[in-house]
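Before I ask anything, let me first share the structure, which is written out below as structure tokens.
The complex appears here without one of its protein chains, the remainder shown in place.
Which chain is which? They are A, B, C, D and E, in the order written, and residues in each are numbered from 1.
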Amino acid sequence: MAKRNSNRAAARGAAPARRASAAARDDTEITALELPPEKLTPEMQAYFKKCEEKLGFVPNVLTAYTFDMAKLSAFVAMYNDLMLAPSGLSKLEREMIAVAVSSHNKCYYCLVAHGAAVRALSGDPPLGELMAMNYRAARLSPRERAMLDFAVKLTAEPWLIEDADREKLRRAGFSDRDIWDIGAVAAFFNMSNRMATATDMRPNSVYHGQAR
Amino acid sequence: MAKRNSNRAAARGAAPARRASAAARDDTEITALELPPEKLTPEMQAYFKKCEEKLGFVPNVLTAYTFDMAKLSAFVAMYNDLMLAPSGLSKLEREMIAVAVSSHNKCYYCLVAHGAAVRALSGDPPLGELMAMNYRAARLSPRERAMLDFAVKLTAEPWLIEDADREKLRRAGFSDRDIWDIGAVAAFFNMSNRMATATDMRPNSVYHGQAR
Amino acid sequence: MAKRNSNRAAARGAAPARRASAAARDDTEITALELPPEKLTPEMQAYFKKCEEKLGFVPNVLTAYTFDMAKLSAFVAMYNDLMLAPSGLSKLEREMIAVAVSSHNKCYYCLVAHGAAVRALSGDPPLGELMAMNYRAARLSPRERAMLDFAVKLTAEPWLIEDADREKLRRAGFSDRDIWDIGAVAAFFNMSNRMATATDMRPNSVYHGQAR
Amino acid sequence: MAKRNSNRAAARGAAPARRASAAARDDTEITALELPPEKLTPEMQAYFKKCEEKLGFVPNVLTAYTFDMAKLSAFVAMYNDLMLAPSGLSKLEREMIAVAVSSHNKCYYCLVAHGAAVRALSGDPPLGELMAMNYRAARLSPRERAMLDFAVKLTAEPWLIEDADREKLRRAGFSDRDIWDIGAVAAFFNMSNRMATATDMRPNSVYHGQAR
Amino acid sequence: MAKRNSNRAAARGAAPARRASAAARDDTEITALELPPEKLTPEMQAYFKKCEEKLGFVPNVLTAYTFDMAKLSAFVAMYNDLMLAPSGLSKLEREMIAVAVSSHNKCYYCLVAHGAAVRALSGDPPLGELMAMNYRAARLSPRERAMLDFAVKLTAEPWLIEDADREKLRRAGFSDRDIWDIGAVAAFFNMSNRMATATDMRPNSVYHGQAR
Partner (left out) sequence: MAKRNSNRAAARGAAPARRASAAARDDTEITALELPPEKLTPEMQAYFKKCEEKLGFVPNVLTAYTFDMAKLSAFVAMYNDLMLAPSGLSKLEREMIAVAVSSHNKCYYCLVAHGAAVRALSGDPPLGELMAMNYRAARLSPRERAMLDFAVKLTAEPWLIEDADREKLRRAGFSDRDIWDIGAVAAFFNMSNRMATATDMRPNSVYHGQAR
């Protein structure tokens, strides 16, 4: 892990060796910060092993957090609850929110990683592109459109969200618990997008070709 | 708890009884969503008790999460790590970031609760006002100014953050670990601000008079 | 007066003595400009005396204008007509507009001074906070909401104001004269906010604790 | 006067009689508000007479204020001090600020009336067009450019004005008193622009052909 | 032609000789780029001759393109088709779109040249001013207003255009072909405005006095 995180600072300032793949160093220089990894706790060791079994790799965001086990555990707990626990929103819907929010924030890491998730979960590659490019150009159900309109307004101008916005979700068939979940997923990616940008976090290059 | 959370929906649409205090219902109708509370886990019961002992009350954000113990625990774990664990940033500096970010996002809940924290931790009430109103008008040390400039740029236009921004922090004396923490606190309040706005979360009214 | 206005330039560039109160020099270094005061005219002498009797102090904005009696008189005449003369708008309503406009413009001077006025006139401290933080989060009467929506739209995007906006005010019960007054108070604070920011005008520190 | 002000309401809603001149009713329906004029005070009567002698007409903004002599007097006093009293800024420079600020705010009244003033005072019609269209496209002296950059930044994002902005003006040769005047003229037109838009104030049609 | 295009670079950096007319060099230093003209093709020679006969001069935009006959021909072909070929939009309507779009983009060249066209085609000088200053302040027919609302939204926030926007045009009486043409004229000036700004293209000074 240490290696994966350690040689960015050395490279900083050096003239970029162009026309290597744009993703050339993304799998080894994961962030712009020099943060030596801690030893994984047994719990996190098990979790990383599970990632490798299920995905074939450990997502770089997890590697980025390995410098501090408390932060890593807190991130994993919140992420898994939001994106995988039972909810009135399907997993695909939650990933659609993730990508539409990340599109507004132009977050390279999240667009690559969660764009792949939308493609995989939907079996529909262009849907991932639409979420990343402009969700308004997609042919969505009224439910999906209301969900994304709320998530993106909450992202762009949170101070304008009012009862009328929640009512639109209710009229589209969402329960109060669903409204919490839409808000929570959109809010979480507003955090993650900024964490990724603050540290120049790079996505695993394997995502690019997935589910095309 | 249920009571505190339950009668907003009934009130919705009813003409507001004006010139009651603007904070009149803030302690009983905490969010705009009807989400019946779960029974607190022993761990959370202990935590709420500690809040009441130390603060004299349970912050409304915690009450808002009581409908789901997994979400409550994840939120508490992340919040406490970020705001209270050892860091190169003082607790006051972390609260200053919280308020400056919340000011950009115009989040009523966080401005009230964390504005009080800045006043209390600094012993300087106008400092809390400056963070909430326009941090650029405050007479800050170069370190504080660099920290807040990064946090607010990351909030307003995260897509523009680049190596040059991280270099400015390094030149102001921050380590790579400090940069992570500045980014993480700013990112967290970009989540919390949106969670509060998505649900119309109301701050405990007791905050208003604290440390004035 | 001269003293109050004269030593900012000397301090410029000097490293700020931090953790003095953020408002430490606000009562003595009122603006960033060196402008030696003129002798007050008898009329202004009487007015300043009245301020001291009624408020206990002379608001710093008046001191800032003492370098030129013609400008001071013109400012006082316009201010008093707008904020104190008979109008279909109550004094509290006019102060609410002042604060909501100043919030959009992030004007430290006006938020502090007029936030105190909203607290005092309403007897409701959180109402002042809401106007300064995000008026949309306040539980307002339809009349108040329509008034502030017009004032803030006129502040943020004046080029979009059209007949339909004036009609909304009429439907909320405002007369044509009231519309003038809403526009005039909002417009005046768009001037004052910029005058305060152009000169780095500092509010009297006494405002911070008033009517909490 | 009454007549000039009274028939807008009747016309409201009626289908516009197109391809009459766009300025057809501008000299008779001066604002969108029905506000019956008061009798002019002797002082204002003299002032209006002077306008007719010097300009050939009474500017519509003055007519718009005739419903209230106190407001009219306060406006005239402030306007004349700012735009005509001795200052380190020439009258042309003050008018250039007026037009550049009004361009940002897209204020039809002020662009027409003060665009004519720039053309007349400079004897250079394209200079008026450049101030109204994009002052950055004009070939300006460094002094003029610094002055307009400050005025337009103060208009667009007043919250970003800091000591560094005032220093740029000092380096361009402006005194502290000049800085006040630049700020004051820019601030005043931020008020006037909004007063004009709030009331849909129309410029005297004679301005259009002046000094072309 | 060469002369008209060649001496800007020499002048770059030189202190502007102020209070010469703001348009002094606009007819000789047409762009900020040194691009030696090619020999006109016979077709373009005939076209320039026609311009001089009909307009009395060759518009500077054409001169700017003379460094490359292929680019000049492509521009002329597209321009003439859009602005002069048969369409459900009158020539005046097309010029109104040109100016309203150029106003959003603050393009000096296009505002001057096409503002003159609106004045000439309408016989109504203030209409040209309104398009350049704020089309919302003009008293327009519902058809004209719908057309300009679409064109300016497409200019400012193209990503928000959806079926509902096209439906508003249909309800205002526009056919699908008309919608294409409104979009095409607005889109073309979004190109031309940027071409003019990228090169600092200057309008022929003769436009300023036309049709006043």
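As a working rule, a contact is a pair of C-beta atoms (placed from the backbone, for glycine too) under 8 Å apart; a residue touches a chain by one contact, two chains touch by 3 or more.
All figures in this text were calculated on a predicted structure; none of them were measured in a lab.
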Query raised in the report: Can you list the shown chains that the absent chain is in touch with?
Result: A, B, D, E
Query - Among A:Ala22, A:Ala46 or A:Ala156, the residue in touch with the chain that has been omitted - result: A:Ala22
Query raised in the report: Which residue, A:Ile30, A:Met44, A:Leu62 or A:Leu111, contacts the hidden chain when the whole complex is considered?
Result: A:Leu111
Report summary line: Contact residues on subunit E toward the hidden chain run 12, 32-35, 67, 70-71, 73-75, 77-78, 81, 85, 105-107, 150, 154-155, 158-159, 161-163, 166, 176-177, 179-180, 182-184, 186-188, 190-195, 197-200
Report summary line: It is residues of subunit B that touch the chain not shown, namely 159-160, 162
**Report entry** Interface with the unshown chain - residue positions in subunit D
**Finding:** 134, 136
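The definition used in the following text is that only the chains that are shown with their structure count from here on.
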Requested in this report: Show which chains lie in contact with subunit A and also with subunit E.
Outcome: C
Requested in this report: Return the chains common to the contact lists of subunit A and subunit C.
Outcome: B, E
**Report entry** Remotest chain, subunit E as reference, centres from CA atoms
**Finding:** B
Query - Same-site or different-site touching of subunit C by its copy subunit D, using the half cut - result: same
Query raised in the report: So how far apart, in whole Å, are subunit D and subunit E when each is placed at the average of its C-alpha atoms?
Result: 28
Report summary line: Distance between the CA centroids of subunit B and subunit D (whole Å) is 44
Report task. Among the residues of subunit E, pick out those that touch two or more other chains and give their numbers. Result -> 134
Requested in this report: Assign the assembly's chain-to-chain touch graph to one of these shapes: line, ring, star, complete, other.
Outcome: other
Report summary line: Pairwise, the chains that touch are A-B, A-C, A-E, B-C, B-D, C-D, C-E, D-E
